[in-house]
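The structure's right below; bear with me while I get my questions together.
Here the complex is missing one protein chain, while the rest keep their positions.
Take a look at subunit A:
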Amino acid sequence: MLTELLQGIEAGGFLVIQDSCSYSGRHLLKSFINAALNRAEVVHVLGFDVSEEELKDGLRTSDTQRLHIHSAYTDPLGWTERPAFTVHQFRLEDLTDLVKQTPHPKPATLIIDSLSWILRHVTPPAVCKTLHQLRKGGAVRAVIGLLHADMHQRGTVGSVCHLATSLIAVAPGAKGDEAVAKITKRSKFRKVMQDEEIFSLNGDFTVTIHSKRSNPEQNWNDAEEEQVDPTAELTFNLRLSDSELEAKKKLMLPFVFSKEKLATLSQPAFLK
């Protein structure tokens, strides 16, 4: 499902990449930027966490006219004279203006690196409202945001993820460069699909998928097969030998009606 998402999320989609200190989701975010640039889309990046140079490192630099980075790394709160972008500009009107500054025929994809920085300085209801307006507004085609889940209270993370159409939660994998992505995707008809994939990122930010663990039913079948045989260590016999069987057949059970009983019962002594 990760490759499906990389191939493009639907218009009006909102993807959240949720990471923690144990594994950074920024590299995956960069692969999403690269994938969008490869599809000849216009990409606007709001950078708070890392500098512009660091963000551009590894991205396809040939497409610079379609990649617009609004860096708020050096001055996020607007303390100097001419800040490029501040956290207080994270409102629908300002963002629409920002995207409209560079006119393109196609609506752009907005990348937010990261939502955590914004959530530290703007109240969560305001952030959620802006995100929702962006989705519905039509100024941008899709929004992709990075969220450091361990920096916020659980309810805040839940509220932001509640708005998302797709959610990728990344965590370190078992082996060195591998990582586990838990993907939750809501389809247009409100069907929820979930998937878990192990992936690794290459040097040019392409994603290699190693294995899938999608079917919960399959897991269940596996678990059933592993069940131990209940007849393995019994203190009694389950099967009878031939002689035992013979003996058992000979045995007369007390309440079974038989010919002998009928004979006894029909004797005149009984009938009297």
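The working rule: a contact is a pair of C-beta atoms (placed from the backbone, for glycine too) under 8 Å apart; a residue touches a chain by one contact, two chains touch by 3 or more; residues count from 1.
Heads up, the rule we're going with is that contacts and distances are computed from a predicted model.
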Out of "ER membrane protein complex subunit 1", "phosphoinositide 5-phosphatase", "tRNA-splicing endonuclease subunit Sen15 domain-containing protein" or "Elongator complex protein 4", which one is the UniProt protein name for the chain not included here? "Elongator complex protein 4"
For the chain left off this view, which of A:C128, A:M151, A:A171 or A:I209 is in contact with it? A:C128
Contact residues on subunit A toward the hidden chain run 123-126, 128-129, 132-133, 153-156, 158-159, 162-163, 184, 186, 190-192, 194, 216-217, 219-220, 230, 238-240, 245, 248-249, 256
